[in-house]
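Only one protein chain is missing; all other protein chains are in place.
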Amino acid sequence: RRGEMAKLTQLIDNEVFRAYATYTAIVLLKMMLMSLITAYFRVTRKAFVNPEDAASFGKGESAKKYLKSDPDVERVRRGHLNDLENIVPFVGIGLLYALSGPELSTALLHFRIFTGARILHTLAYLIPLPQPGRGLSWAVGYSVTFSMAYKVLKTAWLL
Amino acid sequence: RRGEMAKLTQLIDNEVFRAYATYTAIVLLKMMLMSLITAYFRVTRKAFVNPEDAASFGKGESAKKYLKSDPDVERVRRGHLNDLENIVPFVGIGLLYALSGPELSTALLHFRIFTGARILHTLAYLIPLPQPGRGLSWAVGYSVTFSMAYKVLKTAWLL
Partner (left out) sequence: RRGEMAKLTQLIDNEVFRAYATYTAIVLLKMMLMSLITAYFRVTRKAFVNPEDAASFGKGESAKKYLKSDPDVERVRRGHLNDLENIVPFVGIGLLYALSGPELSTALLHFRIFTGARILHTLAYLIPLPQPGRGLSWAVGYSVTFSMAYKVLKTAWLL
């Protein structure tokens, strides 16, 4: 069992894989942060969807008025869904890319640009910045994932 | 090719990785179950979004009345989306965590608590239980993923 563990540890010791692990953990934590921001706006705006949540803030009729939609809550939720739509492909394709043997410097360039773009996307969504701020940050992250997918398909292609 | 296959099999033979594979399959199957529950409520409540779905249950005007929103359907869908938002980070960070060389007992503790918390979260959402039942089960799963991310970043950190 010691030998197997050593082999597993080699994966996390590989520099490209370590870079993948670092940036994947960061973007997933950033995505998880959206839940806390949603909760913050729901509580401060008193805007809930579930009757059992509203009931924590008032009884009977007074609870019902907290069952409402709030533009700030909906904005964070749209940002969260956009994260899911874009970070899921990054995590999946990025793993395959990290295993396809790229140069460390090229891999770091991909991971850094994607992570930076997604942080900018969240800021552009929440502030909000005028367009094309959010659109561009989305397109940059999208292109990075596309570039990694190209490398994966070129290396692994077996249909 | 035999040698490569042997090496691959070593990964699934590693106990921490086997535990990760088991719990990941379980939570992903649990998440997939939400689709079936949504379909069940859509059919029994006759509440559809797509005209072509409603058309299976009535013609013309009678089909149109099945194009409606139903609180039970919406509740399951919110639970499903919450699963996506929380199980995706668990699967991604959990993989890196399993490869970061944790003790088997520590890893099992993380995987078991997360899986239990997400099952409780679904029950709390669907029954529904009064708060803070759902909130606490969400927070426990969230904290487990956060704890695994900390271990990943401590082990792999390469920015």
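Order of writing sets the chain letters: A and B. Residues in each chain are counted from 1.
The criterion applied here is as follows: a contact is a pair of C-beta atoms (placed from the backbone, for glycine too) under 8 Å apart; a residue touches a chain by one contact, two chains touch by 3 or more.
Everything numeric in this text was worked out from a predicted model, so none of it was measured.
Of the candidate positions A:Leu29, A:Leu136 or A:Ala149, contact with the unshown chain belongs to A:Ala149. One chain is missing from the display, and on subunit B it is touched by residues 1, 4-5, 7-9, 11-12, 15, 17-19, 21-26, 28-29, 31-32, 34-35, 49-50, 52-53, 55-56, 80, 84, 87-88, 91, 95.
Interface with the hidden chain, as seen from subunit A, comprises residues 7, 10-11, 13-17, 74-75, 78, 84-86, 88-89, 92-93, 95-96, 99-101, 128-132, 134, 142, 145-146, 149, 152-153, 155-159.
Rule of thumb we're sticking to: only the chains that are shown with their structure count from here on.
Averaged C-alpha coordinates give centres for subunit A and subunit B that are 16 Å from one another.
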